[in-house]
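What follows is a set of notes on a single structure, which appears directly below.
All protein chains but one are shown in place.
The block that comes next holds subunit A.
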Amino acid sequence: MKLLTHNMLTSHVKGVTKGYPLLIKATEVKVNEVEFNPQFVSRMIPKLEWGALVHAAEELGHRQDLPGELVQDFEKNEDFLKKVHRVLLEVEVIEGCLQCPESGREFPISKGIPNMLLNEDEV
């Protein structure tokens, strides 16, 4: 699971109102090399919850020097875009789980794939 996806996911456990962002408990994290595409990164940045991205990168120990605040005029800032690119697309949680911050319910991640299905009694 990449952090781009994580940034867009929220807990859908019944009755939960503060389900975002999901906490990440990773037991295996990989960093892959993915071709840098500044246009795509620029387009995604306005859709992100910046605080949640930084926090998630921190949780995984891969924040490096990603700034806590969104940089102004980021479209032209290639250094900044490269940092965002790494965190969004290159860091992947392979094994672990996502946890609802309100209910504590865990959603397993296996082989990089989260399983978001709820059980019969939770819907």
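Keep this in mind: contacts are C-beta pairs under 8 Å (C-beta built on N, C-alpha and C of every residue); 3 or more make two chains touch, one makes a residue touch a chain; residues count from 1.
Note that in this section contacts and distances are computed from a predicted model.
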"tRNA (guanine(10)-N(2))-methyltransferase TRMT11", "ER membrane protein complex subunit 2", "Proteasome subunit beta" or "Autophagy-related protein 101" - which is the UniProt name of the missing chain: "tRNA (guanine(10)-N(2))-methyltransferase TRMT11"
Selected from A:Tyr20, A:Trp50 or A:Phe74 as touching the chain missing from the view: A:Tyr20
Listed residues A:Asp65, A:Asp79 or A:Glu120, member touching the removed chain: A:Glu120
Positions on subunit A contacted by the hidden chain, ascending: 1-2, 4-5, 8-12, 20, 34-35, 37, 39-40, 43-44, 47, 49, 89, 110-121, 123
